[in-house]
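In what follows, a structure is listed as structure tokens, so that the remarks can point back to it.
A single protein chain has been removed from this complex, and every other one stays in its place.
Now for chain A:
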């Protein structure tokens, strides 16, 4: 399987460059996640559950 990506007559540079770019990108996102506070992540994950209440079921025409 790996022959597909090793014998490229010099075109390996495209692969290596692309993979390095992704690795750098991945590390940056990883650092951001590492620095993220747990309580903030929890607060954000609750967001879709916040808005349900009885008043929402009313049409403004009925108010």
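As a convention for this text, a contact is a pair of C-beta atoms (placed from the backbone, for glycine too) under 8 Å apart; a residue touches a chain by one contact, two chains touch by 3 or more; residues count from 1.
Operating definition for what follows: contacts and distances are computed from a predicted model.
Novice: Under which of the names "Molybdopterin synthase catalytic subunit", "cytochrome-c oxidase", "Carbohydrate ABC transporter membrane protein 1, CUT1 family" or "Anti-sigma factor" is the non-displayed chain listed in UniProt?
Specialist: Hidden chain, UniProt protein name: "cytochrome-c oxidase".
Novice: Quickly run down the residues of chain A that touch the omitted chain.
Specialist: Counting over the whole complex, chain A touches the hidden chain at residues 1, 4-5, 8, 11, 14-15, 17-19, 21-22, 25-26, 29-30, 32-33, 35-37, 40-42, 44-49, 51-52, 55-61, 63.
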